[in-house]
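Heads up, this is only part of the complex; the chains shown haven't been moved.
The chains carry the letters A and B, assigned in the order they are written, with residues numbered from 1 in each.
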Amino acid sequence: MDIATIIGLILGAALVLMAILLGGSIGAYVDMPSMMIVIGGASAATMAAYPLARYLQLPSVIMKTIFTKATNPVELVKQLVELAEIARRDGILALENAVETIEDEFLIRGIQMAVDGSDPEVIESIMETELENLMERHTAGKGLLDAYGRYAPAFGMIGTLIGLVAMLSNMDDPSAIGAGMAAALLTTLYGAMLANMMFLPLADKLALRSDEEVLIKTIIIQGVMSIQAGDNPRNVQSKLMTFVPPNQRIVEDDREAA
Amino acid sequence: MDIATIIGLILGAALVLMAILLGGSIGAYVDMPSMMIVIGGASAATMAAYPLARYLQLPSVIMKTIFTKATNPVELVKQLVELAEIARRDGILALENAVETIEDEFLIRGIQMAVDGSDPEVIESIMETELENLMERHTAGKGLLDAYGRYAPAFGMIGTLIGLVAMLSNMDDPSAIGAGMAAALLTTLYGAMLANMMFLPLADKLALRSDEEVLIKTIIIQGVMSIQAGDNPRNVQSKLMTFVPPNQRIVEDDREAA
């Protein structure tokens, strides 16, 4: 879980609430139909743009964005070096037992193929294909959040235009103009809030998570190939450490950093 | 057919209708000349941008976007593995009969070439070229929807400017200002609605459909190459399954998911 995302989402909401309360009562800012047109409209447009099964993944995409625990690349390199030591000392078949201590599904599958004696090119090609397809799925998940981030402000504008036309067609009572205009602006406000306080930051976050996961899987592929080739564990370490930011190469207990 | 797209399009329209009815009568929002300038103008610009034959494909592009049934990649992998088993057991010529049970035109052509004993490089090159040209045609279809999505708001703005100039040149009757401005804003509203409730979501959808079709055709190309090479059906399965999202690899009856 990443505490920053939760703090960011709550902090944004708190600041907006503060700004509203300072300006007056919260009542002027809550309007059910305005919320429906923005949230419902953005949902309708996104739904029209995505197959149903993928649209229904939206909650799990959001949850994953917020709660996924990042793998520490330094820990991973250590683990791969240990596996390289076992393979070099006791033969590659000895990794059969070591597999049980591994958590990462992708690494297990790579080691399993190495133990089974698959051809190095075959292992690399299968793992690369898996990585490419993972990247495409991440792009699709990010697309879902981006779509909300684009359509929410658009429906905010549509709502405001509907409100302005209503107000302008009916200006008999000048004292109602201000209130009508305020109500019309609410949907633009909702659209801007939904996009900038939720969907766009989460889409950015998912892209970063994806980059991290690609880095982790790239390290694993390089590691498995080195282990199968019987490389010297020290060489494995220096090769894999190039993927880790220099400052983390020394301070190895800073686990949240990426 | 994809139910989400239809729900999305109807839901969007229903929400806007609700917002209009809550704000007043629907009469203030319906204006024939305003519709003509936005729909007609966007059509004129798109027509100017595309060759006639391609512009006339617009209805079929929209229909295809909404109603095309996606091929289930898991089912396809199963089918390819079965074909690999037949080829391995009874020889590649035995696929001649199996072809009759296949629906996908692209797969039939690939198998046919394998049965005919064409060179693997030739088969791969012909199938890859076909895939590339398919991608270009999809891009062109998406371009048509994108063009409407860009020109509809532009003609909305042109209509509003025309209305504003008319209103401002003739301000003798102050009570008519509101109504004139409301009428002027209608084209902007129409443009935003056309773009965000129809053309942009459909363009997004077509891009996703295209990605899915590319994935399906990539699996077919890989499968046909493996079948011709006489690969072990188990290896074919594990190789092709890397193209399928991990969660679908187990639950194989979730057919809508992509």
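We adopt the following convention: a residue touches a chain if its C-beta (ideal position, glycine included) is under 8 Å from a C-beta of that chain, and two chains touch if they have at least 3 such contacts.
All values derive from a computational prediction rather than experimental measurement.
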{"item": "With 2 chains placed, the number the full structure-file assembly comprises", "value": "5"}
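FYI, only the chains that are shown with their structure count from here on.
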{"item": "Superposing rotation of chain A relative to chain B, computed on C-alpha atoms, to nearest 5°", "value": "70"}
{"item": "Distance between chain centroids, defined by C-alpha means - chain A, chain B (Å)", "value": "25"}
{"item": "Touching residues on chain A, where the partner in the complex is chain B", "value": "33, 36-37, 40-41, 43-55, 105, 126, 129-130, 133, 136-137, 140, 143, 147, 150-151, 154-155, 157-159, 161-166, 168-171"}
{"item": "Contact set on chain B toward chain A in their complex", "value": "2-5, 7-9, 11-12, 15-16, 18-20, 22-24, 28-29, 70, 175, 178-179, 181-182, 185-186, 188-189, 192-193, 195-197, 200-202, 204-205, 208, 211, 238-239, 242-246, 254, 256-258"}
